[in-house]
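All protein chains but one are shown in place.
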Amino acid sequence: ILKRLNAGEVIVGDGGYVMQLERRGYVKAGHWTPEAAVEHPEAVRQLHREFLRAGANVIQTFTFYCSEDKLEISGNVPNITGAQINEAACDLAREVANEGGALVAGCVSKTPCYVTSHSETEVKAIFKKQMDDFLKKDIDFFIVEFVDHVEEAVWAVEVLKTSGKTVGATLCISPHGDMKGVPPGECAVRLVKAGADIVGINCHLDPMTCVRTVKLMKEGLEKAGLKAHLMVQPLGFHTPECNLGGYTSLPEYPFAMETRAITRWDIHEYAREAYNAGIRYIGGCCGFEAYHIRAIAEELAAERGFLPPASEKHGLWGAALEMHTKPWVRARARREYWENLLPASGRPKCPSMAPPADNYGK
Amino acid sequence: ILKRLNAGEVIVGDGGYVMQLERRGYVKAGHWTPEAAVEHPEAVRQLHREFLRAGANVIQTFTFYCSEDKLEISGNVPNITGAQINEAACDLAREVANEGGALVAGCVSKTPCYVTSHSETEVKAIFKKQMDDFLKKDIDFFIVEFVDHVEEAVWAVEVLKTSGKTVGATLCISPHGDMKGVPPGECAVRLVKAGADIVGINCHLDPMTCVRTVKLMKEGLEKAGLKAHLMVQPLGFHTPECNLGGYTSLPEYPFAMETRAITRWDIHEYAREAYNAGIRYIGGCCGFEAYHIRAIAEELAAERGFLPPASEKHGLWGAALEMHTKPWVRARARREYWENLLPASGRPKCPSMAPPADNYGK
Amino acid sequence: ILKRLNAGEVIVGDGGYVMQLERRGYVKAGHWTPEAAVEHPEAVRQLHREFLRAGANVIQTFTFYCSEDKLEISGNVPNITGAQINEAACDLAREVANEGGALVAGCVSKTPCYVTSHSETEVKAIFKKQMDDFLKKDIDFFIVEFVDHVEEAVWAVEVLKTSGKTVGATLCISPHGDMKGVPPGECAVRLVKAGADIVGINCHLDPMTCVRTVKLMKEGLEKAGLKAHLMVQPLGFHTPECNLGGYTSLPEYPFAMETRAITRWDIHEYAREAYNAGIRYIGGCCGFEAYHIRAIAEELAAERGFLPPASEKHGLWGAALEMHTKPWVRARARREYWENLLPASGRPKCPSMAPPADNYGK
Partner (left out) sequence: ILKRLNAGEVIVGDGGYVMQLERRGYVKAGHWTPEAAVEHPEAVRQLHREFLRAGANVIQTFTFYCSEDKLEISGNVPNITGAQINEAACDLAREVANEGGALVAGCVSKTPCYVTSHSETEVKAIFKKQMDDFLKKDIDFFIVEFVDHVEEAVWAVEVLKTSGKTVGATLCISPHGDMKGVPPGECAVRLVKAGADIVGINCHLDPMTCVRTVKLMKEGLEKAGLKAHLMVQPLGFHTPECNLGGYTSLPEYPFAMETRAITRWDIHEYAREAYNAGIRYIGGCCGFEAYHIRAIAEELAAERGFLPPASEKHGLWGAALEMHTKPWVRARARREYWENLLPASGRPKCPSMAPPADNYGK
């Protein structure tokens, strides 16, 4: 990954797994654990393939919340071990990645243990165990993601760096900083000092907000005279009301988020903004489906020099509508139309904004 | 299918294929043809499986717009024939249906030929050809769907009945009637007289509107002293502004429909309403994903006596949120919360309704 | 009035009194009685003057709900009699009308007695008493308004015609008909047969809906071979959700109607539509302020040949903004800008439509 980033390549990430597989019937909301890698490998494999086909250069292992402590609390799959899931997930990611020259990233996320014990020893032991599972398999680099305390992310980076592999680290924080108020710039500095090769933001907030936070990280690194690659994998939902707590504080979370879903045209704007901000690893998190990933690859096709496989089934900016039978739909086969459309919700009795349930930002 | 319906069973249909596979990267919007059955069988198979797992009792063949005339106009896949697609689609549907005791329905939809030639002979020849493809394979019954002129649907039914198999027929019309103004009640009468065993509505409009149209069909049949089973497979989008033209007239069609997507809770209301209206074949069309189908099966679990396999990954009415870490999310683990939620769009600069582009209803 | 209407003149009506004087502190919501004509004549006089200055050709007496039975039930002003109010109101209307060559219309509205007693004798006695008060003073013609049962309006017309004066009659009904379901066309026929010289609609629904109802009245009269002048005095609020019950069924009635208020640009559209429908007496009811009346006069200035006095303080279509200090405000000094503006509510947590509280239309 570093070789490609150092060469100036734009890396397209993949999309979100748990919320999409929840909708497909393989993940349980509230638990959000990835036992489907063992129980229904064909479902995970297919989703990997969709992202690959859409242009993803990295396939992340489907190992979200797959630390032993989380699985135990969840109690969802008593007869499947974390090691089984981690190893199966590595195999699936590798199988699909190899179909298209993509890289495999082994992913670790925040542990319940951090908040309850706050013990560096215990938390690091958990990360170490998960890393060891990954190292039995063939992965290319690590991603630490969905961590909202920079301290825990630093611990994860420190553990993972002992493997000698490249490590990316993305926090799920807002422009206001992590859950203890550490500003994004300082978070970035701490992560890079801990050994992270790539830093950035994932999940919790909408694309433009996440890009804004990564910019703050970049400024922090520049002030500190440090260098790192930047990555961003935001939510695929509009979350203008959110503060520190992110989208879990919205009244619609997690079962009525449909209306907030971003369109492919929102993605064009996001991908351009991320690129202009100097971010070179651009993907998505919850809410990002294959067509969103394709939209990243299409927006940056000129810079990257090629279109993804899935673009054979997509007219750029709606071009394929030219053959529609209705004249008013044919009139939509152009960029201006979609760029300027303000999509209606179809729900006149619903508001456009909702008060977050948390008090973090107040 | 008739045996099960006659026995009073509630049949859960499957969801939408073309729009979902467009998002996954396998179908081209504007063309909407089903060559993926040949090109990417694993993608079609996986979507079939999601619907089966969600509770579908019928797997429809992925053969939308798969008439020779439509494929030719579309020009999308010059080296794949309609017969190849139809046969591959039958095999895929059968394979997955057999995994869960479901039935296979061979599906035909409206032909471009009807509007251009208006020739009964030509249109019937097209339907005959597609039927013959299906009859080479093992299907259980036929569904005529997405036809907006009752006359064309009658022709299709007449052709398909020559096979000796059960035929269901769903029009994509509004409560105002078909494109020539034939009211739903009269449409139903004509279809039943032509031989349809099951009649109803699919696509074009939102769930509650489609149920309303089926009710008008039922009234028409009762007045005429006719009997037939009823089915409904509506859009998974809110379309309060639409008139005769249906959702293709909305400014958001087809690439910015996200915000109109229905939630699983909307489905509960719809499934109950459809059941109360006496409809016993209840499914979905464009916009219906696996979790929407599961919601039908969950709403009618008491009537049917069981839950679908995918419910093992779903707490009813959000019950699994009880184990969430945030207290305000745990507070959402109850029916009242989700039933009464008015989801915000997160788009304060967007309106809630948009004027349809057509003039049909004026 | 008849002479002017027969000559083809477009008569501009005045606006709403009770809701406006409630906001100014002189009328009590819930009671809505017009004792201010006695208690605060300067406030009533000033509002009359604003309408006159805005272009009104008719000044209606401020005698809404001023029947003896209503005043008694209301209990609001025990020491002021209906006769006192009626006479004071006539004097005020006459005084201001004479300042600008306008006509005075003596107004009667629905009586509580109609619903409770349903006695033709009693209801007619009440109208007779109020008419006698008016006849002591100098009024030009009568208007029956805000009646939702055509039968009661017919009784009122029959009484008032005994005076020998011209009578206009406006019902507060929807396109679906009066409270007993009598359709607008039949209502119009009954009123004209009872002697009404002018018929139409006032209050309860928004401008475009009221024009639609008057069109139905016109069609009814034409089918019956009858002739009458048409008038319309709608609400100054957007009420897209309303059915038979009108705006009192909206959750916002009466103390949060602000956000539904129509703009002057909405009025241009309404005045043109009313004129095109053949309506020649065009005014307003609750929610119509002086600037709305001025907008009627401005939209129809070419047809009428002159502008009202208040237009000296108004640039047509925003023309006077040309001298604003901000360039972006100067850019609004043109018709296209205001005609196409979709005004934002500034309330992102509020919906755009609300369910009516009544069940009339279901």
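Order as written gives the chain letters A, B and C; numbering starts at 1 within each chain.
Keep this in mind: a contact is a pair of C-beta atoms (placed from the backbone, for glycine too) under 8 Å apart; a residue touches a chain by one contact, two chains touch by 3 or more.
Computed from a predicted model, the values in this text were never measured in an experiment.
From the options B:Gly181, B:Gly278 or B:Pro355, the residue with contact to the unseen chain in the full assembly is B:Pro355. Contact between subunit B and the absent chain runs through residues 348-355.
The chain not displayed touches subunit C at residues 22-31, 42-43, 46, 49-50, 53-54, 73-74, 112, 206, 237-241, 245, 248-265, 289-291, 294, 309-310, 312-315, 318, 320-326, 328-329, 332-333, 338, 341-354, 357-358.
Contact between subunit A and the absent chain runs through residues 342, 344, 348-349, 351-353.
To be clear about the criterion, only the chains that are shown with their structure count from here on.
The centroid of the Cα atoms in subunit A and the matching centroid in subunit C are 59 Å apart.
Once the centre of each chain is set as its mean CA position, subunit B and subunit C turn out to be 49 Å apart.
If you average the Cα atoms of subunit A and of subunit B, the two centres end up 32 Å apart. Contact of a single residue of subunit A with at least two other chains is seen at positions 348-354.
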